[in-house]
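First up is the structure itself, then whatever we jot down about it.
Apart from one protein chain that is not included, each protein chain of the complex appears where it belongs.
So, chain A:
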Amino acid sequence: MAAVPQLQRQFIEYTTSLYNEGYLDDQFTQLQKLQDESNPDFVVEVVSLFFEDSEKLLNNLATALQQNIVDYKQVDSHVHQFKGSSSSIGAQRVTSVCVLFRNCCEEKNLDGCLRCLQQLKHEYINVRSKLEALFRLEQQILQAGGSIPMME
């Protein structure tokens, strides 16, 4: 089992890369600040809600875009939800795609929307696997008896 200092360094490096590569932004730090001894699982809880919500929205989007007559207002409303929740947890790349997606909705551009949906799925799957990796690292540190380093 890796030693705590090594795990902690790994954690810091990984987290830093997530911010540098734009997967996460400052809002994620806000979530971490809200976690404490009386709310030790807050980040995982909110992020889990985000995952559940996102998967529902992706399904709804796929369905809405498959209709013979696409209701762009409905599509936009799903994207708006997705934009909101991704922005609230700091999933920056997901939010960016949502912004482009809303433009396609406004233009009633079906091809554009379908492309955006693919991009959205891609970015969502990426951030989900990265966050899951981050949480696994945290668990490893805690199980090894260490504490999670505070990121500034």
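The rule is short, and it goes like this: a contact is a pair of C-beta atoms (placed from the backbone, for glycine too) under 8 Å apart; a residue touches a chain by one contact, two chains touch by 3 or more; residues count from 1.
Throughout what follows, contacts and distances are computed from a predicted model.
Protein name for the hidden chain, per its UniProt entry and selected from "CheY-like superfamily", "Palmitoyltransferase", "DNA primase" or "AP complex subunit sigma": "CheY-like superfamily". When the whole complex is considered, the residue among A:5, A:22, A:40 or A:84 that touches the unshown chain is A:84. Where chain A meets the missing chain, the touching residues are 27, 30-31, 33-34, 39, 42, 45-46, 49-50, 52-53, 77, 80-81, 83-85, 87-90.
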